[in-house]
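Heads up, one of the protein chains got dropped from this complex, but the rest are sitting where they should.
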Amino acid sequence: MSGNTFGTLFRITTWGESHGPAVGVVVDGCPSKISMDESTIQAWLDRRRPGQAATSTSRKESDTAKILSGVFEGKTTGTPIMIMVENQDAKSSAYSSIADVFRPGHGDFTYQAKYGIRDWRGGGRASARETVGRVAAGAVADAVLAKENITVLAHTVALGSVTAQTFDPDCIRQNMFLCADSDAARKMETEVAAVKKQGDSLGGIVEIRVQNVPAGLGEPVFDKLDADLAKALMSIGAVKGVEIGAGFRAAQLKGSQNNDPISPEGFTTNNAGGILAGISSGDEIIVRVAVKPIPSISMEQTTIDTRSNPTRIKIQGRHDICAIPRINVVCEAMVSLVIADHLLRQRATGG
Amino acid sequence: MSGNTFGTLFRITTWGESHGPAVGVVVDGCPSKISMDESTIQAWLDRRRPGQAATSTSRKESDTAKILSGVFEGKTTGTPIMIMVENQDAKSSAYSSIADVFRPGHGDFTYQAKYGIRDWRGGGRASARETVGRVAAGAVADAVLAKENITVLAHTVALGSVTAQTFDPDCIRQNMFLCADSDAARKMETEVAAVKKQGDSLGGIVEIRVQNVPAGLGEPVFDKLDADLAKALMSIGAVKGVEIGAGFRAAQLKGSQNNDPISPEGFTTNNAGGILAGISSGDEIIVRVAVKPIPSISMEQTTIDTRSNPTRIKIQGRHDICAIPRINVVCEAMVSLVIADHLLRQRATGG
Amino acid sequence: MSGNTFGTLFRITTWGESHGPAVGVVVDGCPSKISMDESTIQAWLDRRRPGQAATSTSRKESDTAKILSGVFEGKTTGTPIMIMVENQDAKSSAYSSIADVFRPGHGDFTYQAKYGIRDWRGGGRASARETVGRVAAGAVADAVLAKENITVLAHTVALGSVTAQTFDPDCIRQNMFLCADSDAARKMETEVAAVKKQGDSLGGIVEIRVQNVPAGLGEPVFDKLDADLAKALMSIGAVKGVEIGAGFRAAQLKGSQNNDPISPEGFTTNNAGGILAGISSGDEIIVRVAVKPIPSISMEQTTIDTRSNPTRIKIQGRHDICAIPRINVVCEAMVSLVIADHLLRQRATGG
Partner (left out) sequence: MSGNTFGTLFRITTWGESHGPAVGVVVDGCPSKISMDESTIQAWLDRRRPGQAATSTSRKESDTAKILSGVFEGKTTGTPIMIMVENQDAKSSAYSSIADVFRPGHGDFTYQAKYGIRDWRGGGRASARETVGRVAAGAVADAVLAKENITVLAHTVALGSVTAQTFDPDCIRQNMFLCADSDAARKMETEVAAVKKQGDSLGGIVEIRVQNVPAGLGEPVFDKLDADLAKALMSIGAVKGVEIGAGFRAAQLKGSQNNDPISPEGFTTNNAGGILAGISSGDEIIVRVAVKPIPSISMEQTTIDTRSNPTRIKIQGRHDICAIPRINVVCEAMVSLVIADHLLRQRATGG
């Protein structure tokens, strides 16, 4: 209950700072006899690695996953799976100039207020590097879901002022923005280039879709499936909003428009986003998250130092222009963790 | 971990069905020596009671709170506080006609899928009546927050197609929609009347503002203050979206626009909604939720019965047109519970 | 995590004070479709009721169980089961003379130290009356275990200076001490009568045996089955020691004596008490608890008042001479809760 653990039965604990020796995760509660090796984890980590897209930092990290426990002869044993990734290319000297200044939009001020001390090197624990543990754990969760044929897929529906107009799932991994609309992807590229030149940054919206979830997952009344998804996704640093199915648009619909009619073949619309009364309906689960623009910008900003004196700051160093598309695999990981957890919970007490 | 408990240190467990003998809550972890009596609870329950607004069901319930433990001579003792509200005017016969039919937009289908059995009387556990326990517990949390001068206030920013254009906090309790814009409140009244005539229902958006929260509340990295608020609010049956500060609008801003500059007097804007890196900044906390339209409508709908045969249904009985404004106090309760919990957590380990 | 909740998946929360309006329990996580009614609960409560044995207080309480939620048409629904027992015959005036005095051996001093306030009427929350909730919940757990043919049986192996020499399970419910040795039971009766005359009290040892537990229950490494049993039993007010299988005697054995040989038909001895490395072996589970003498005695004792002045006290009122045999059903309840919880946990993740 100390904040670094997530999940009830399929449960992870992440650890590590941006510029410490390593980051990682302990996955506890994974069923035994699931095929698992480092290459499975690595494939997921490679998808969050910097340096792949126009939006990403040029920080180079091989991010090599090592499994230190819980796997024996290629299978999970039911004991905790510890996955470690050593930090490399961590130029903490690049941060020494800001050791005494609170960067706007970052956790510098609030970590100091909370703990009275902070590891200022690269944001320390508040760095997006913390998500390495989430993604590694997501790979394990995904292996559990794969046995049930459940798939989790994130795609970019908006980046800056550009919004996807079509949904072609085959497109998603064919452009660097993981957008299901290739035309929109091209416009995103243009917008990113322009903003990069300005030294500014962008936000966007990511949608996550989950297929083949059986009806019945989710625990009334507080651990509703959508409640746990909301927590999981809002716990990602850059996320400022979460909506399920029709989401905020549902607020403008009438009951007769929003209710999904039911036929013997299933629901004929899916405004509910696959979840009714907090329990999966068997329909596709659809969740969207609002991603704020990266707070590290090279434009000059107004702030204070740790002695409360006013000052101005230009963030140096290598930073992403947008958390998208690197955040997409983090969203997939968090959703996979929630579904895997509720899958196990339903096995325990299900009717 | 069985779904009906919420919170870590300030922790509640709710119980009860819509048409069972009673509903209630056990509040565990409330500090001792807090002044408490039934009238404090009652004042909160009265605010969620039906029959007060044009949007509400005409079901009459006195909803009388009884404190059965944890309070001695007008003070909390540190032991569990059990609050019970007996159900009255529960016409379960009104529901017998739908015992074998799954109502669209309700949890009938998913409860059946999950448990293989369901109490069909008035929605059973999935009924909004479950929120009685949340509101009673919220009253206790509020008493804890009051000692720190922390206040939680919900107001209606949108109902159907009407959106508040101004924010005058003094207006909020002067109209039946708890809207901070009295002009908008009048338009809401007109829209509700029209929709009621159609036998349809409406959704809307509620904003919750929390003042005087000290900097430092929230536990990185999964129990971020915004993550816990998102879960708390998304666990309310009708809520389909949650956003913090600029929320989904932040997705369209640039970093230079979204970052809140810092001055010696504090943050000069509040796009962050009072939370940075999951920790309160000392600024006002601002959260908004999307409320879906009430699924119970008297218009005819397409559905199936429990043997998967197609059928059509008109929901009879007394139902709200919109969950707003009754849901507003539920939102206040959930936010109060989260803040109280994190206040205690910070006392335990804070720097 | 506030102390009044026990269990992970099969989880209970108890509430209530000795002389408040009622005591009770919320059982969360019980599988659906288990047959359940008030008479099932009542049968368990009747076994802990005072006034049945020579050792017991003459306080008369009907202790009538009311199920207020979670059961529909004679079956559990998977939602929280709230069971309430109203307090009757609660003569709090009998305690007013001790409102300002700390009784030796009781929690008066420590509750005051912890909370700065205490409900002094009959011990308040620290009263053995708190176990009503445990026993009611134990009846529900037992119904879950019964479906797996698992049985839990407590018997008295020592009371004061008398120790059972034989084990005849048929004897247990044929004497008022629930002793499997009828000769010993007769000696216990004599010893109790003598001590009662002196105004003193007695302790003893209770053994709990569990049959038909499948191999594989218990979660390494902290939630070992024996670790959870130890916590469950030590959380009963009067218990000061817990041992598994050979227990403290194992400390004096050599490895060659203590190890249980394994044959194709199973273990040929059971020094392990049915648990190896924290996991059930399929053999009978055997646990023993040390029960301290009832601290309420009519003999004069040395103590202090709430202003730290020395004083002397004779406890008036109706009190048991020994917690045995009323504590036996409480032990059965706690063991049943642990086994039911681990049964569900193993369903979730088991190999």
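For reference, chains read A, B and C in written order, and residue numbers begin at 1 within each chain.
As a convention for this text, a contact is a pair of C-beta atoms (placed from the backbone, for glycine too) under 8 Å apart; a residue touches a chain by one contact, two chains touch by 3 or more.
Since the model is a prediction, treat every value here as computed from it, not as a measurement.
Participant: Which chains here would be touched by the one that got left out?
Facilitator: So, spelled out: the chain left out of view touches A, B, C.
Participant: Based on the whole complex, identify which of C:L153, C:L202 or C:V329 touches the chain you can't see.
Facilitator: Checking each option in C:L153, C:L202 or C:V329, the one touching the absent chain turns out to be C:L202.
Participant: Using the definition of touch stated at the top, determine which of C:I41, C:A164 or C:I279 touches the missing chain.
Facilitator: Final answer for the missing-chain contact: C:I279.
Participant: For the chain not shown, which residue from C:N149, C:S235 or C:Q316 touches it across the whole complex?
Facilitator: Of all options in C:N149, C:S235 or C:Q316, contact with the hidden chain holds for C:S235.
Participant: For the full complex, which residue in C:E86, C:E189, C:E243 or C:E332 touches the chain that was left out?
Facilitator: Result: among the candidates, C:E243 touches the missing chain.
Participant: For the chain that got dropped from the picture, name the residues of chain C it touches.
Facilitator: Within chain C, the residues that touch the unshown chain are 1-6, 8-9, 14, 102, 104-107, 109-111, 113-117, 125-126, 130, 158, 160-161, 195, 198, 200-205, 215-224, 226-235, 237, 240-264, 268, 272-273, 275-282, 290-297, 299, 301-304, 308-310, 345-346, 349-351.
Participant: Which parts of chain B face the unshown chain closely enough to count as touching?
Facilitator: These residues of chain B touch the chain that is not shown: 1, 9, 29-33, 78-79, 220, 344-345, 347-351.
Participant: In the whole complex, what residues of chain A lie against the chain that is missing from view?
Facilitator: 1-5, 8-11, 13-17, 20-24, 26, 28-29, 32-33, 66, 68-70, 72, 75, 77-82, 84, 114-119, 124-125
Just so it is clear, only the chains that are shown with their structure count from here on.
Participant: With touch defined as above, tell me whether chain B and chain C contact each other through largely the same residue numbers, more than half shared, or through different ones.
Facilitator: same
Participant: For the Cα fit of chain A against chain C, please give the angle of the superposing rotation, nearest 5 degrees.
Facilitator: 180
Participant: Determine the centre-to-centre distance between chain A and chain B, using the mean Cα coordinates as centres, and give it in whole Å.
Facilitator: Centres of chain A and chain B (C-alpha means) sit 26 Å apart.
Participant: Go ahead and note the Å separation of the Cα centroids belonging to chain B and chain C.
Facilitator: Averaging C-alpha atoms per chain gives centres 38 Å apart.
Participant: Give the residues of chain B that touch two or more other chains, as numbers and ranges in rising order.
Facilitator: Residues 1-5, 8-9, 14, 114-117, 125 of chain B touch two or more partner chains.
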